[in-house]
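Every protein chain of the complex appears in place save one, which is left out.
The first chain written gets the first letter, and so on, giving A and B; residue counts start at 1 in each chain.
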Amino acid sequence: MNLAALEKLDRRWLFLIVGLLVLGPLLKPLGLPLGTSKPVKMFHDAVAGIPDGAIVLMSCDYDPGAKPEVVPMTRTAFRQLMEKRCRVVITCLWPGGSSLVDQTIESVANEMRAEGHDLVYGRDYVDLGYKAGYEAVMVLMGKGIANAFPQDQRANSTASLPLMRNVRDYSSFAMLVNISSGYPGTKEWVQQVNSRFHLPMVSGCTAVSAPEYYPYLQSGQLKGLLGGMAGAAEYEKLRGEKGAATKGMDAQSLAHAFIALCIIAGNVLQWRKRGARS
Amino acid sequence: MRAAMFATMALLLCVALTCGGGAVSAQTGSPEQAPPPAPAPPSGLIYADVANDAGNAITLSWRKSPDDSLGLGLVKGYVLERGTSPVGPWVTVDSLVAATSEYVDQDIDRNTPYFYRISAYGPGGTTPALANAGPAIGRETWFNTTRSSVLAFVVVFFLLVLYYMSLAQTGRKPFMRRLAGIDAIEEAIGRATEMGRPVLYVPGIQDIDEMQTVAGLVILESVARLTAKYETPIRVPVAYPIPFTIAQEMVKSGYLNAGRPEAYDPDSVSFVSPEQFAYVAKLSGIMLRDRPAAHIFMGSFFAESLLLAETGYSTGAIQVAGTANVHQLPFFVVACDYTLIGEELYAASAYLSGEPRLVSGLKAADMLKILLILLILTGCVLESMGITALTTWMETQ
Partner (left out) sequence: MKRELPLLMTAVIGIFMILSFFVPHHLVGVPADYLQQCAVIVVAFGYVLGGANALRVNLEGIARRQPDWPYKLVLVVSLIATVVIGLADGRRWQEPGTASMFLYDRLYSPMQGTMFSLLAFFIASAAFRAFRIRTVEAGLLAAAALIVMLGRVPVGDALTSWLPESIRMSAFQEWIMNIPQNAAKRAILMGAAMGVMATGLRVILGIERSYLGGGD
């Protein structure tokens, strides 16, 4: 094997291999078995433990960049809440995400209506849309949700919506379900809302952010955690669904395996080079 | 005789109809069934002012209706009402589901007496409690006692800073270990000067309310001073408008302090976009087209960190990074020549200036860290012994 050539390998070859390894399973699934981890089970059980018919706050703080990881979580969580007849208030603290969140929620609602569920916007769920201000919005909501969001995503007056007549502030909610992909996100909700108002909280986030939230999971500030597309896929499995996250796991598995191989190969090259020198 | 028989038959017929009708009624159920009784009333309504607030909340609790506990379906819920006198007029505060026995009323005016009454309602009607509760007054407090532990830490830190600052003023500058990443900045700028190429400085992708952005901008002043001294162009693309204006001041200040105000180029600092990937696309374009010889990333970064670092690596530039976003550190460590980890970013401005007052702040932070370590160890021992006083004191609301 030509060590020098391998060391100077054009990284575009690696890009090509990654591309093929990701594309292949998406076209022809491998059907690798999927397990379920404890943080995901905790998330599922925490949501299942919400009393039927309770009002839940769902803050979807992301934009299209993290779509493959967080949109499946949003879909599955919203569906679980709707099946429990919970009433859901949705917010978004990312300016580029409000349309995507609205499309996602409405898409699930339409699917459920086609299955025979009686879901009415304004009565069963409300999308309050985006509000600028990051943590200031979280604190403002503590003084009154309608104060912070006088209009919803669809330009309706918040006070006119039947669901919002039963919502005053955080005390009106049974739980906060936060799906986020950065700042502002889970950490800010824990700091500003969970610790001040003691609203029980679960979180779904991108895989790169998940390690940062394990301390909150261990301390009980988070009742459950979904990490990345793997977490979303495990959640879909627990719910008996086969959504986009499950379909993407084969591709992610191969990509991870290849990156592991890259680490090993890089080090083997280094050791052989050192051996050849000595 | 015939009349008597007819009368007897008529009488028997009437009796039969009456009893049969009753029997039919008994078999099929009377359409006029007796309604369920109204639920037994709740009792024991007590109130308490919510502590550590602005006087806008009263907490109420009561004993549920005995029918609620039996689960007979006689209780659908409770209605809580409030008035400003014991005899009303009453305003409904909230309607609560069955099995509820407490509530926090957050819709009151402070220092105003209120009276409350609670009623149970169900299919059989509504039954108020036998007695009202009041006068409940929400009082505001001047200090949130649950945050006393945080105040203690802030005060201790403040006192430590003052102590070490006073020591510094006597000429005793605290020792500070070398930060290889900061020392490498001058090396990087020197290399850019030799190659005749600019320096690219990125102060993070968050707004000015993030302390890492403040730290990054403070370091920018020192970097601008060096680039002015070496007559090396500097490029500073900024993501948000307010850090953009501060970055302009920092670069201008750097050139002024280096004694080269005439060399300052206002276009060296530019506003790009708060959109994360639009910003990184611009930066990648600068790296690949302008080919700066040195890249300095100091601030808050997210998913774009690896894109920046890898693209920068591919151009052969020397790269120095610093961030307190722990989830991005691995990417910088892998792709950059030097990385400042966590609080080293905040220490950098003190390190660069060398000013004793700034370095003393670092010393105070170090001392506070030692205190925290001792506290954690003590807490572990106490918790293991079942003593929770320290943990309870540290919890905040």
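Going forward, a contact is a pair of C-beta atoms (placed from the backbone, for glycine too) under 8 Å apart; a residue touches a chain by one contact, two chains touch by 3 or more.
This one's a predicted model, so the numbers in the text were calculated from it and none came from an experiment.
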Residue among A:27, A:114 or A:155 touching the omitted chain: A:155
Among B:58, B:93, B:129 or B:303, residue touching the chain not depicted: B:303
Touch residues of subunit A, complete complex, unshown partner: 9, 11, 14-15, 17-19, 22, 32-35, 37-38, 63-68, 96, 98-100, 102, 132-133, 136, 139-140, 143, 153-155, 207, 211-212, 214-215, 218, 227-228, 230, 249-250, 252-260, 262-267, 270
Hidden partner interface residues of subunit B, rising order: 52-55, 110, 140-144, 147, 150-151, 154, 157-158, 161, 207, 209, 211, 214-215, 217-218, 221, 240-242, 244-246, 248-250, 252-253, 256-257, 267, 270-274, 277, 280-281, 285, 289, 303-304, 306-307, 309-310, 313, 324, 326, 331, 334-335, 341-343, 345-347, 349, 357-358, 361-362, 364-365, 368-369, 372
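The criterion applied here is as follows: only the chains that are shown with their structure count from here on.
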Separation of mean Cα positions, subunit B and subunit A [Å, integer]: 18
Subunit A contact footprint on subunit B (complex, rising order): 104, 106-107, 206, 209-210, 275-277, 300, 302-303, 314, 326-328, 396-397
In the complex, subunit A residues that touch subunit B: 11, 65-66, 96, 134, 168-169, 171, 182-183, 195-196, 198, 206, 208-209, 211-212
